[in-house]
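One protein chain omitted, others in place.
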Amino acid sequence: MQVDKGRTFIGRFQFKADILLSIAEVCEKENIRLATFTVIGALNGVKLGYYNQDAKKYIDCVSLDKKLEITSCTGNVSLKDSKLFVHAHITLADHEGRCFGGHLMPDSSIFAAEYSITELLGGELHRKPDPETGLSLW
Amino acid sequence: MQVDKGRTFIGRFQFKADILLSIAEVCEKENIRLATFTVIGALNGVKLGYYNQDAKKYIDCVSLDKKLEITSCTGNVSLKDSKLFVHAHITLADHEGRCFGGHLMPDSSIFAAEYSITELLGGELHRKPDPETGLSLW
Partner (left out) sequence: MQVDKGRTFIGRFQFKADILLSIAEVCEKENIRLATFTVIGALNGVKLGYYNQDAKKYIDCVSLDKKLEITSCTGNVSLKDSKLFVHAHITLADHEGRCFGGHLMPDSSIFAAEYSITELLGGELHRKPDPETGLSLW
């Protein structure tokens, strides 16, 4: 789908906040319905999801209750059941440089995080159940 | 080189498609000659390349024939021998959170993948052999 870039929002999220909720909050406040974003920073806890392609469920999850740098976090904001839905994937590193990553689940805990959110105008994307994968896709 | 952002294309690639070919297909259809992009999603197979800086060849490659989340995939589209050339680097995570990454080679197999491609206008970049590195660079 062809769209145009709208406003950009850049800033930092609050200490101890959740990344997914923080992104949704900016989008709700600014009336954004379609966007892409990037985040860098550090967390002191995160839960990562892995989609089991055979079982068609996020049944494999890894909880990391330690201090981690966010080496990349990218994703998009679109609509699911007419509500904002934030889809983010994240890569993290511990103090020895080892990386961990996956689908970002709720309940991350921000130590410090800087975001850039780019609004997209001229179209909407709605997530609907996709029989082939079992996921909610555009 | 200074350029301007043109159109943005956001959507999802087809099940079992190849990432590099899928990006090129959007660009060819839309007559894009310079772009940047990001992709998130999941694969069920990928080949990663490592450039051997001494031998000046991609002689080291890792094939992963398993289900992986794409935790980041970024790159650019430019021209090589007057044809579209997609250059992508990728980070992946398995179901235990372990990360793998490298230069994305052909023949990846998409499970689900969401892309954002930003067209750049006002200039072209052509890849040519660079003696110092042995790579095709702008």
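Which chain is which? They are A and B, in the order written, and residues in each are numbered from 1.
As a working rule, a residue touches a chain if its C-beta (ideal position, glycine included) is under 8 Å from a C-beta of that chain, and two chains touch if they have at least 3 such contacts.
As the structure is a prediction and not an experimental result, all values here were calculated from the model.
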| item | value |
| --- | --- |
| Touch criterion as defined above, residue of A:9, A:58 or A:138 at the omitted chain | A:9 |
| Selected residue (touches chain absent from view) among A:65, A:94, A:107 or A:124 | A:94 |
| Those residues of subunit B which, in the complete complex, touch the missing chain | 1-5, 34, 36, 48, 50-53, 60, 62, 64, 72, 74-76, 87-91, 99-103, 120, 125, 130, 132-133, 135, 137-138 |
| Contact set of subunit A toward the excluded chain (per top definition) | 5, 7-12, 15, 30, 38, 40-42, 44, 67, 69-72, 74, 91-99, 111-112, 114, 116, 118 |
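Just so we're on the same page, only the chains that are shown with their structure count from here on.
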| item | value |
| --- | --- |
| Subunit A-subunit B separation of Cα centroids, rounded to whole Å | 21 |
